[in-house]
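Only one protein chain is missing; all other protein chains are in place.
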């Protein structure tokens, strides 16, 4: 196994790019952001075979042991190549959480099965009544002998349709205050009582599902990080995703499309439109600069704090504004679903279209905490404003 | 005395315009918004002499008995002619409040002295700790025999430097909840204990003052509308001002200046700037339309409600945004105080200048309740959102 | 005698009843990506109510009301996602017919109120006249070319085709089943069809001339502006409905143990939508007040369509945000309204396009 961290950032970037070019199939490039397992599994296995599947895991467990800075570079190269996301919860979350909080048995059992693609994981956190207020969750797990019996209703579970395992946050003590009585439990979905109901989103994606848990069972040995300690376990796992949420990669792709739309619609010669594009380019450039600063901090080994909330707000709102101006620039064609015909030729965006881009850009301002929640966090934790 | 209400709106508008053209001195036209009494008193007496001073008062008290629609037209003609405001509290507020809530003696005593200019009034409402939260006021009036003894500290008192009378809201019962224990009292300022300290504002105006009341005395006969009933009296008086606060007249003047600045700076040929001016023109036009709709309601004899909050927000924020774009258009000259020299000639705005306009436009979003307070009102009273 | 305001109020009330009894969002959902893009039984009901003839003069067999009446109807119908059949046929198509000066005018117009003539104007994108030529051919004309944006074109009985003739632009009323006419369609954001029409040597008689070069371009331009004002009313109705949905949701959804409608930052966001909606209503009122006069019609249309497009898009966006994740599901009706708002705001020129027209009219620096 190579020591990836010994490479310069640039050399590593090129290595990642080479690997992607050589192995990622065309149908996963610049298509839908989320695809089904049947379409992505060859690529998943190829990554596993070449040691590119688990960037954050230690080498002894089959990972690349990438430091965060290198990991971000790898993600950036995925974004650059426009690769659809694969079943990533096992690699991104289950592996790290078990390595940090799991038992040796859990690690030995689950990690190889993630690499092999035998176990496909999804994340059971959000509930219909517990979105931004995750600690308000109501799924319960009671202990009967050596078994958890779990009842509840999870929602916005990405990949649940293909997954065969789910890690859930469930309430194991109702007598204490919200965050205190929650446990983190690994659950096999191949059992009676697990019902998966797909959610179609407004932009046509079928990435998400609801998961109903009706007297579902899991051995007590599947508890991770101790009873009633699930909140802390979950917090440790949300960190890295939040950094990536502040990256300008979505905004950049949207900007590329906007410039193409402006050209096709002949508005690249309209100074009023160019002026507004210029402002968004400047906004995006500053988003990049802010992201780079945080990446540098991470590279320097510093931990990151509430600045990820700032970055999340900047990145998601900039991205959304770009898609809004794009629709305006598109003119009447901005009112179409599907491919948009322009006088200078059609806008070919793979399976994406203007409407879908616009709608898709709404979601990042909501998931992972709405931009309003992140403003609350900043007001309290960074600005120190009174409650 | 003519029956002004019998005229058509257009005929009345022309009559008002003729009167203004004939009698309003040049030094009060398109100069500062507020001037001292010494500069305005001739015009005040001229209005009184010709019966144009008290538009809202009944004819038998020397007024014009204008209905609100005609009154608005008169105000619009003042705005159109760019006339500085005069000592208006007596005419606008004291007269109407006494006619509605005053005793026959109060009416007989005070109204003629307002028309003659002998009594010049100012309004003692706001306090340092009671701005948007007016009901939080702390000025106290205790009764000693047939006399109120008043102690407190008023602020943002317009015209206090020239006034010789002040009407104050003072707390007369501290045992009840905020609004309930307040009285409305007429106070002669020519007595020991009254101290007026001018406030200079950031835009250089000296319109306002603080008024300190230190054991100041007023006969109990100067109570208006009953003991502890002052809140209701004051509310009745704030109505008409709030309608005028939603008028587009400030925005229109600012727009005129913006267009002149754009021409002088050569930016009237910059399509990116013209596009932004166009949006503000449309905003202003819609502000006008909203104002007209309310004026029509008033003309039709309907009472008005919380829609004045909507209008206030639209009018003040539109006005402010116009001054912001004006500074941007002005370029480096937008960083000057005083007259701005442009290649195509200086911008002559009388005593106004770009900086002052910009700063002046901040105030209407604060006084009379901040735009945030008006949003609270709309959320609660119009949208019915929960507390 | 009923005053004009009474009639407007009565029509609005009737339209509210039609919406209450109608298929509403469920119907719209079931019609997605289906032809003809509207509910045929609703079209029958609207015909029975006489609303197809609202904008047809009495002397031409209609009920001869004006834009305010049609706007009131469409504003309400859009709250039930039921405005579609009226907009292309009873507004745009009908008004083009009204403004015609050719022999085809009278007979077709007379068929509009009964729904026998569903006339769709053949345009290219962004209100451009289509690339169609008309060549004189023994006693008539031969039309060739294509029109890329023909709302209602899929199920029209007649296509109103502006074509470049040797003596200028003429407007023809072409029966949709004429030999040489080919129809295709794209899908709009709300999953209703946008017709695309090709004409290959289509033979039409002189009797099918709807407007001569003296009137054709003006007829189209006026009908477009009139339609913009009615569409603006539809956009206002959508804005009102989305805001109402949002306020209801804010009054029931709890997070952190409180109704989300009690959070001040969200309250102010909702208030800003309310203010925008009030402003859009004022712009529409301006549009309707001056819409009759050809001289002021363009400004009226620019202001109403621009503001209402802008407002509907903003209300749509922020309604999704205020609903949170639930508003992002396909299952929730909000998305249907959002997509309808995107469709109508883009049609006949979005806010940016209207602002450009405003500038071109010389108003920006006036």
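Order of writing sets the chain letters: A, B and C. Residues in each chain are counted from 1.
Everything that follows uses one rule, which is that a contact is a pair of C-beta atoms (placed from the backbone, for glycine too) under 8 Å apart; a residue touches a chain by one contact, two chains touch by 3 or more.
Just so you know, these numbers come straight off a predicted model, no measurement behind them.
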| item | value |
| --- | --- |
| Neighbouring shown chains of the undisplayed chain, as defined at the top | A, B, C |
| Touch criterion as defined above, residue of A:139, A:158 or A:376 at the omitted chain | A:376 |
| Full-complex contact with the absent chain, from A:7, A:227 or A:259 | A:259 |
| Touching residue (missing chain; options B:68, B:102, B:131 or B:225) | B:131 |
| From B:51, B:82, B:204 or B:386, residue that would touch the chain that is not displayed | B:204 |
| Missing-partner contacts on subunit C, residue numbers | 263-265, 267-268 |
| Subunit B, residues in touch with the chain not shown (by the definition above) | 126, 129, 131-133, 136, 155-156, 199-202, 204, 272-273, 320, 324, 327-338, 341-343, 355, 358-359, 362-363, 365-367, 370-372, 375 |
| Hidden partner interface residues of subunit A, rising order | 259, 262-263, 268, 271, 274-275, 277-279, 281-282, 285-287, 289-290, 293, 307, 310, 313-314, 372, 375-376, 378-379, 382-387 |
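We take it that only the chains that are shown with their structure count from here on.
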| item | value |
| --- | --- |
| Chain centre separation (subunit A, subunit C; CA means) in Å | 40 |
| Rounded Å distance, subunit A centre to subunit B centre (Cα mean) | 54 |
| Centre-of-Cα separation between subunit C and subunit B, whole angstrom | 44 |
| Contacts with 2+ other chains: residues of subunit B | 271, 274-275 |
| Contacts with two or more other chains, residues of subunit C listed in rising order | 356 |
